[in-house]
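Here the complex is missing a single protein chain, while all its other protein chains stay put.
In this document, chain identifiers A, B and C correspond to the written order of the chains, with residue numbering beginning at 1 in each.
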Amino acid sequence: MLDKLKIPDRHFLHDGHSLRSWLLTKDHKRIAIMYLMSISVMFFIGGLFAVGIRFELATPQGDFVSADTYNKFFTMHGVIMVFFFLIPSIPAVLGNFLIPPMIGAKDLAFPRINLLSLYIYWIGGFVTLYAMIAGGVDTGWTFYTPYSAAGSNTHVVPTAIGIFIAGFSSILTGLNFIVPIHRMRAPGMTWFRLPLFVWAHYATSLVQVLGTPVIAITIVMLFVERAFGFGIFDPARGGDPVLFQHLFWFYSHPAVYIMILPALGVTSELVSTFSRKTIFGYSFVAFSSLAIAIFGFIVWAHHMFVAGISTYAAMVFSFLSFSVAIPSAVKVFNWTATLYKGAISFETPMLYAYGFMGLFAIGGLTGLFLATLGLDVHMHDTYFVVAHFHYIMVGGAIMGYLGGLHFWWPKMTGRMYSEFFSRVSAIMVFVGFNITFFPQFVVGYLGMPRRYHSYPDEMQVLNVMSSAGATVLGLGYVLPVIYFLYSLKYGKVAGPNPWGASGLEWHMQSPPLTENFVEVPEVINEPYEYEHAVVKETHHV
Amino acid sequence: MTIFGIPVFPEQASTFAKDVDALYYFIFAVSAFFALTVAVSVIYFGLRYRKRHEGEIGARIEGSLSLELLWSVIPTLIAMVMFGWGASVFYHLRRPPDDAMHIYAVGKQWMWKFQHLEGQREINELHIPAGRPVKITISSEDVLHSLYFPAFRTKMDAIPGRYTELWFEATTPGTYHIFCTEYCGTNHAGMIGSVTVLEPAQYQAWLQGGGETGTLAQRGARLFDSLACNSCHLENGQGRGPSLKDIVGKTVTLQDENTVVVDDAYLRESILTSQAKQVKGFQPLMPTFQGLISEENLLALIEHVKSLSPQATTAAPAAPPASADATAGKPPEKK
Amino acid sequence: MSAEHAHARESHGAGHVSPISLYVTIFLALMVLTAVTVGAAFVNLGQFNFLVAMVIAVFKASLVVWYFMHVKYQSRLTKLTVATGLFFLAILLGLMLVDYGSKGFVPMPPPIDSESVIGGSPAAR
Partner (left out) sequence: MSDTVAHAAHHAAAHAHHPAQQHHFDTMPQQKEAAVLGMWVFLLTEILFFGGLFVAYMIYRVWYFDAFAEASRRLSLFWGGLNTAVLIGSSLTMAMAVRGAQTNKRKATVNWLILTMILGTVFLGVKVIEYQDKFANYEVPGPNFNWLAHEQHEAAAGEHPSTALGASVAAAPAEGEHRKLSLTPEQLQRTTQIYFSLYFTMTGLHALHMIIGIGLMSVITWMAWKGRFDGEYYTPVEMSGLYWHFVDIVWIFLFPLLYLVERHQ
């Protein structure tokens, strides 16, 4: 059976080989591939800074780099990872590639705008990298005033411009998902037949479209203050630095959901596919995505409990913050219930899904500690917070991203990667991640503040554990690059549906045609009906 | 608490520490319960329901409304308990008792300056007595900082141009960390210090050791003379400015008929920009001290004014009578 | 084609051609309302000055949205989109006022160092 499979002659990767055919493409799949390459570069640049950070923190003294350099390291790590890797990651790569086929469309609504968003991303990326090469920026990725407006003498303005530009890329991606999901679904593809991946991206897009403009205007205000000497946030000119924090977190808290919601969508697909069983409580999982997106906008000031907001406001925001916990919990419970009486197998994507569930659960539960007022006063801005959001952003979003990439890689390239090495890498990532970040919860409760270049001696053992774990984690991230590239040429041919999955995208050939479908498909099945899935077991370890 | 000599849990050195840690244990227990439940279930299901043969598919189970309700409502209720408990601890953290001893802290790149009412000034070190509530009023001279006492489980941001406060009651003598937790530039990690909790008697001894500059209020009284405040603010109320005797805590009527309670913030504002809230019945003659007076001198002046209202400021130590006997008839300095 | 889609298409009225008289009427109404806004600003209504100005502005904006931008003839989805924007703007403003409203607007923060922009009296420069 294996011998019969071969890569089809005609597919989107063969539709022109010139550079021009890539740079001027309007094909959402090619744009997704270019995004994949771009964000991978950014991921490894951001990762280098993380290496620098963990290296410095291996000893309590500030001996590896100077304090200024260290401050630039964590700032650039945050800026690049948040704005140039995590926010575009799943939406711009997997979402771009998969949303049109999942809803049965030939392309996104505005292909040219889709390409434009990639160019905008590149421009924003280049401006930020320029700022980095020119000397870097040391304000922390949060850009709190008045330090960013008046205190720092590093390259705040170019970095802010880079982020501002990249924001438009994010808005255009979101806009380009909302429109086709509303207007371009195939016949029979009702809202409640949409894959949960699409629901998650719909919710994500809402956040991108509603939140990003607020950070854009905040950056504009910071820009005029720093560049022209306007007074808006500067207390020396009657301004209020806390207002900056309010506006900043109005976007930047929901931005966490831009990162995690798509990963939740991926996990729903993976859990269902690899237990060959419809998702438990489809509509609850679908609506919990929307609930997370909307509730995400009413909790921002929990980042500011000790920043000088009123006691009353702190209580209101603490109360509201717990509202996000419920839909998140509902998702985890539904995945667990989905496994019940399934037919479960543990290919690499499922390993990532399992890892995701564990790490996301820990990340979410530690969020409860931070939403609780009395505890947050102690934990705010300590390593507990650092560990918590890395559990969500790395343990959650990146595990989801890698899981999705391993799941759809055969669809994107038509070939399988090495199952052995991918399992090794999945396990290394999971183990390495926990060794890196779990000690940070402990050291955080001990009181170690974040963004510290040096720290008290008694905290060294935990920090060394963290640095050691980061080595394993880093190797786990490098491995996929190798076997993915190897698979492009030598991988086994995958066929259209190597996993026996149920979504519309698996009805396409692998790699798909430029126009995705030969004919507009008509959807007659409910989602995740494995009884009707095109089962082609082509894949063996 | 240490494991193999490695500290894994911070020392408890304030009355809050027990409350905060109890809350921590509670949420930890709840989290551990849910995390383990999920972990055990997914691992068990993963083993029990492994795919046995090619083409096998799972049972078709669409969902269950009662289960969904169960696992929405129960977490909601637990979350409400967490919120309520956390809020009550927080409320306590934010309400300093009236008899709290008062200390000022000013953050500056990259040091903490502490000022005792008795006059002692410390940098990156703080001495306080055990068993007595201490209230710290915090401000900043440049950018945001955050004053953090891990052993006391409390912190508060220092915001330039504004006062914030925190309080605690230390229980165990010893020396503990002070950190700055709001990123403030190059040497953020160097903006650390230590707080030394002393037995009350030792604290008194420590105070005696370093009091050569007089109490804060006494310094304020000298400033009150040297800046010629005393030429207008006569104690008998006959001066060109209102009498400051017994004014703290009172409500005064302003020129625009609004009223304001005289507190630290109002005193500060009035010294810096007196016309902003001009008391009714007085001409706006007072010079503006904005930018002309250091933050520390401002604190000293405020403390002096407060010492003129002994019944309103019980926390203040018995201040010596201010030498405001208008003998020094200097004319108001023109600024 | 989904049910909603088909519905949207039926009620979709981008092709709706409004009479010129309607446009002119709206234009005149907007001009009159502008005059009213300016006039009202010169009458001391205390707190209500702001309220009146905002009510008129919202009304004017609604006229533009409803007639010039054809939302009256658009699908429910378009109306929902407009409402979503206003809803989230209300969240931003409302929850921010939860903080500012409850802590009171603290006295104007003075600059601390003497070399700040203000320095002494600007008149002295």
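Some notes on this structure:
The rule is simple: contacts are C-beta pairs under 8 Å (C-beta built on N, C-alpha and C of every residue); 3 or more make two chains touch, one makes a residue touch a chain.
Just so it is clear, the model here is predicted, and its values are computed rather than measured.
Although it is not drawn, the missing chain touches A, B, C when the whole complex is taken into account. In the full complex, subunit C makes contact with the omitted chain through residues 1, 8-10, 12-15, 17-18, 20, 23-24, 26-27, 30-31, 34, 37-38, 41-45, 49, 53-54, 56-57, 60-61, 64-65, 67-69, 74-75, 77-78, 81-82, 84-86, 88-89, 92-93, 96, 100, 105, 108, 111, 117-118, 121-123, 125. If you put the missing chain back, the residues of subunit A touching it would be 105-107, 109-111, 113, 171, 175-176, 178-180, 182-184, 187, 209-214, 216-218, 220-221, 224-225, 228-232, 237-240, 243, 247, 250, 515, 520. Subunit B meets the missing chain through residues 255-256, 273-278, 283-284, 288, 290.
Please note the rule applied: only the chains that are shown with their structure count from here on.
Relative to the whole-protein C-alpha centroid, the nearest chain centroid is that of A.
If each chain is reduced to the centroid of its CA atoms, subunit B and subunit C end up 39 Å from each other.
With centres defined as mean CA coordinates, subunit B is found 37 Å away from subunit A. Looking at subunit C, one finds that residues 108-109, 111-113, 116, 118 touch two or more other chains.
Among all residues of subunit B, those that touch two or more other chains are 142, 160-162. Interface residues of subunit A facing subunit C in the complex, by the touch rule stated above, are 182-183, 185, 187, 189-191, 210, 214, 231, 235-240, 246, 250, 297-298, 300-301, 309-313, 316-317.
Across the complex, subunit A meets subunit B through its residues 62, 67-68, 71, 138-140, 142, 144, 146-147, 150-152, 235-236, 241-242, 275-278, 280-284, 305-308, 311, 314-315, 318-319, 322, 325-326, 329-330, 332-337, 339-346, 354, 357-358, 361-362, 365-366, 368-369, 371-378, 380-382, 442, 445-447, 449-456, 458-459, 461-462, 500, 530-531, 533, 535, 537.
Contact residues on subunit B toward subunit A in their complex (touch as defined above): 6-10, 19-20, 23-24, 27-28, 30-31, 34-35, 38-39, 41-42, 45-46, 49-52, 54-64, 67-68, 71-72, 75-76, 79-80, 82-83, 85-94, 109, 142-144, 146, 148, 150-151, 153-157, 159-162, 164, 177, 179-190, 192.
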